[in-house]
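The structure that follows is given in the form of structure tokens.
All protein chains but one are shown in place.
Letters are used for the chains, namely A, B and C, taken in the order the chains are written, and counting of residues starts over at 1 for each.
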Amino acid sequence: MNALDFIIANSPIFAVAIPLLGAFLTPIFGRINDKLRNIFAITIMIITTSIVFILAYDVITNGIRTYIFGAQDLTLPVVRILFEVDAMSSFMAIISVVLALVALIYSWAFMKENTGLDKYYTLLLLMTAGMLGMELTGDMFNFFVFLEITSISSAALVAFWINKGKSVEAGFKYIVISTIGALFVLFSVALFYGQYNALNMAIIAHSIQFSFLDKIALVLLIGALAMKAGIVPLHMWLPDAYSKAPSSITLILVGVTQASLYGLLRVCFTIYGKMITLSSISIGWILVLFGIVTILLGVIMAIAQSDLKRLIAFAAVGEIGYMILGIGTGLVTMSPDISAAGLTALKGGIFHIMNDALDVGLMFLVAGAIFYATRETSLDRLGGLARNMKYTTVFFIIGLLAVSGLPPMNGFASKLLIYESTYQLNPILAIIAILSSILLLAIFVKVLHSAFLGPALPRFNEVKEVPKSMLFAMAIIAGMIIIFGIFPDIVVNNIVEPAANALVDNAGYISKIMSLAGGA
Amino acid sequence: MDKRSIAAVLSFSVVAVFFIFTVLLMHPFGAPDSTAMDDDIISNAQTETGANNAVTSVVFDYRGFDTLGEATVLFTAVAGVVMLFRRLKK
Amino acid sequence: MIFNFPFIAVAALIIVGLYAVVFRKNLIKMIIGITIIESGVNLFLITLGYREGSIAPIYTSSPGGIMSLPVPQALTLTSIVIGVAVLALMLSLVIHIYRHYNTLDVRKIGGGEE
Partner (left out) sequence: MSGMSKIVKTITNVAIPFILIYGIYVIAHGHLTPGGGFQGGAVVASGLVMIMVAYGSVWTMEKIKEKNLSMLESLGAFCFILLAFLGLVFGSVFFNNYLVGSNSLFGTVPAAGSGLADISTAGIIPLMNFAVGLKVIAGLFAIVLVMAYAITKKEAKE
């Protein structure tokens, strides 16, 4: 067995264990030298990223991968924890590691003047490990543990600027919400365990009876995970946390909400897959409704904001609505059989997960750059920055076009899929979605006007362009936005379509484990 | 009562009803429905892990990865608390 | 019904905790509510593992007989440690909130300085 085979064979565990190992060692490196610690953290993240890409390539070409902890082979009953990685998991894992890597590069200059950076980098790596664990695991209790790792580290990082009361308050709100959510998840896990004596997702999905207790567990799980994913009406923590955290952390928080959304999809499509296919029309319409409400509320609230980061946060709420709308439309049109139109909508929703991460992420990084240069995020006091911050302005315009879904950016590619399929379902829904996008464009053009254009303000005469590492981080995301916008087919055909197929194929997910364990 | 507290009362009572239903529908205390996984652990723990304490064999062997996660949670909390009480000036 | 008393205790603990989280205005009381919910969930896990007349699943000097289920005990251990970690972080955040606003009342926190 050569080295590459060894890495491929163990890639699911390396993807989680290497950032964990890095997090445990970061304080030791931090004691030696600050620069060494930064280089160490970035190296760990580059290794993790490449391993996740290897894993994703392997999963997409060879099908579902499993990894059993502590034993070579699997026997029934499944007592050990196992990772089960399908195309959807690897798709989410790619988004998470890319966001984390960009955030680390961005942090180098952005966080330089702060104290407590040893812990900052440790928590950042832990957050990444937590997200990856949530996305790769095939065990319900393990999912809960990683959910808690992610929430604790994010809450601590949201409150990073402890000298600001609002940051601490946002961190507290976030930890209370996520703890209650996590306890509901744990209660549902206990309900599954009490009925089926199993913790493995595939085994639960195999033996689930849809008793009344299962329905209670479903409601609790959906409530808890929707709360963490920021779906209206459970979004109240999200604008606070997004706008008060350091911008690099906000970028990963976008990934954290999406990991929760992934958990929601995993619960609905895999564990309750059989029930979903039976009543997919009603569940799909519920999702469509929530999607539309989320879009409208996010966009309308964004109009009234005068703080740049808060404005982007509400726009992010709106973007979450588009994903839900796409997935809900997919469910409605998919019954009774998997049809091409339903799959298109589902692909649109899933592709939009990636695009939302990039678009909103770029906007937050630009807001962070403005804050770094001027120490200001209030739109009333900003103005004329385009003269001194040329590159940042360009990145803002790219982000603006992408968020509001205009060609040739990636936001257009996924929103077009969503509009198309929603129009077939009901034209009014598509019109609402399109109008909201136009409204978003108007809002961001106003921001462009008030922050970057207009007369030069004398107190911003000394403002300089942000350091190169921050520009580089923004350039990575902007580059991906443009590439995915011009050639959306590369991504859609190679990553998104397998993910959509894997999501609806819950029989394949279950039979993989059953055949491995030698059962029926 | 303003809108907020009405929403709070509503959501609280809905969730409370869920938990009450759970209690009414649970299997009788002391008689679990199925115990296949745990029986497997009880009978194999000594030979497979060499530990006389079946709970420890679950914690560190069968579900060892959870314990790594749990240790990480504690590590995260310590890092978070130390970070929150750091000195602000260098 | 009387034999399901542990499950009734679970529901009572969770509902009391939720009540404290939703209706109390003091941050410390909210945190106490969360820990009560957590105790309820932990109790639920541990009661799931009990079999009538069983002994602890430990072979050292065991009197013999059927053993209670080991997995819920391991899960509860994990969940308790996670609870401690969350509690520590929540309390540190509350200390900072108190330093900034000089109050623990949710209605008076927020607004004002930026």
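The criterion applied here is as follows: contacts are C-beta pairs under 8 Å (C-beta built on N, C-alpha and C of every residue); 3 or more make two chains touch, one makes a residue touch a chain.
Given the structure is predicted, the values throughout are model-derived calculations rather than measurements.
Shown chains touched by the missing chain in the whole complex: A, B, C. From the set C:Ala12, C:Val84 or C:Val106, the residue in touch with the chain omitted from the display is C:Val84, counting the whole complex. From the options A:Gly70, A:Pro408 or A:Pro467, the residue with contact to the unseen chain in the full assembly is A:Gly70. Seen from subunit A, the chain kept out of the figure touches residues 10, 13, 17, 20-21, 24-25, 27-28, 31, 67-72. Mapped onto subunit C, the footprint of the missing chain covers residues 56, 58-64, 77, 81, 84, 88, 91-92, 95, 99. The chain not displayed touches subunit B at residues 46-53, 55-57, 59-61, 64-65, 67-68, 70-72, 74-75, 77-79, 81-82, 85.
Note that only the chains that are shown with their structure count from here on.
Because contacts link each chain to all the remaining chains, their graph is best described as complete. Between subunit A and subunit B the centroid-to-centroid distance comes to 24 Å (mean Cα coordinates, whole Å).
As a whole-number value, the distance joining the C-alpha centres of subunit B and subunit C reads 9 Å.
With centres defined as mean CA coordinates, subunit C is found 29 Å away from subunit A. Multi-chain contact residues of subunit A, defined as those touching 2 or more other chains: 141, 145, 148, 152, 155-156, 159, 162, 194. Counting partner chains per residue, subunit C shows two or more touched chains at residues 14, 48, 71, 75, 78, 82, 85-86, 89, 93, 96.
Interface of subunit B with subunit A (complex): residues 18, 21-22, 25-27, 32-38, 40-41, 61-66, 68-70, 72-73, 75-77, 79-84, 86-90.
Subunit A contributes residues 141, 145, 148, 152, 155-156, 159, 162, 164-166, 168-169, 171-172, 175-176, 179-180, 183, 186-187, 190, 193-194, 199 to its touches with subunit C in the complex.
Subunit C contributes residues 14, 21, 27, 30, 34, 37-38, 41, 44-45, 48, 71-72, 75, 78-79, 82, 85-86, 89-90, 93-94, 96-97, 100-101, 109-110, 112-114 to its touches with subunit A in the complex.
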